[in-house]
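All protein chains but one are shown at their positions in the complex.
And then subunit A:
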Amino acid sequence: LAAHLSLSLAECPGTGSAQAGRAAACQGCPNQGLCAAGAAGPDPAEVAELRARLRAVRHTVLVLSGKGGVGKSTFSALLAHGLAADETKQVALLDIDICGPSIPKMMGLEGEQVHQSGSGWSPVYVEENLGVMSVGFLLSSPDDAVIWRGPKKNGLIKQFLRDVDWGEVDYLIVDTPPGTSDEHLSIVQYLSATHIDGAVIVTTPQEVSLQDVRKEINFCRKVKLPIIGVVENMSGFVCPKCKNESQIFPPTTGGAEKMCQNLSVSLLGKVPLDPQIGNSCDRGQSFLAEAPESPATLSYRNIIQRIQEYCEQQHLQEEKIM
């Protein structure tokens, strides 16, 4: 008898739904007790509370991947820097990677603490128009491990959305950990209180990454999250000495380009591997500012512009409807 999860995957009503634990397909599922007890996801009343808090956020972009280590945080940080270059725009960067928060280091904010005021938690500001929030700011030491199960992580994510005084924000960028689990479900469910423009999905060219990223694309479709497009990082390496190009992560199955064609998703751009990127990130500096002439910078800027255009277009369409 071949064992399949097909029954539980296809007919699972969803851990957050009213039918959770109660549907016919729930019989025998190892999670049934918990779902029926409602210990699974956000409460609709809480979602309404968040709507008030996030009312002044114009655009929200989620940065996702299925795969770890492909450059989500790097991209989130550079997207934030890129958008904040326009001083008239207010940008917020929210890091919901609870176990491995990279954003504080990448933004040069290690060691910063979160301050509280009458109106809530204050984001940590890199520039006047660029505020950041991460669990990294709540740790007494950067090496402290946050060893939390899902429900506790969900609680902190909710706090980040409810208790942080983001103020008026033109762009809220949310950096996520790899996977399709608690953090991802929660952020989509909590942010249903506000409008999510869409997700940017990051990958690298090799099939081992793409196979996880296809799952992420399916996750987005499952939760009805629009996909702005895919970014292919580490896409080729040009040697600074001999100028020869190598494929460090060969696209054995056609890379992001083929995947995007097959899944009818937009390819926002390909970014070559530049060792200066990792170098800038380690030192908390903006790679775009430190290496303005790099081909990678040009790629990033084009991608950032496409994301901006997508968000602005959505806004115009909504205004038309209204």
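Heads up, the rule we're going with is that a residue touches a chain if its C-beta (ideal position, glycine included) is under 8 Å from a C-beta of that chain, and two chains touch if they have at least 3 such contacts; residues count from 1.
Methods note: contacts and distances are computed from a predicted model.
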Candidate names "TECT1 protein", "NUBP2 factor", "Serine/threonine-protein phosphatase" or "Pyruvate dehydrogenase E1 component subunit alpha"; UniProt protein name, chain not shown: "NUBP2 factor"
Residue of A:179, A:254 or A:284 touching the missing chain in the full complex: A:179
Sole contact to the chain not displayed, among A:175, A:197 or A:212: A:212
Interface residues of subunit A (partner: the chain not displayed): 1-6, 9-10, 15, 29-31, 34, 39-41, 66-70, 98-100, 145-151, 153, 177-182, 184-185, 204, 207-209, 211-212, 214-219, 222-223, 278, 281-282
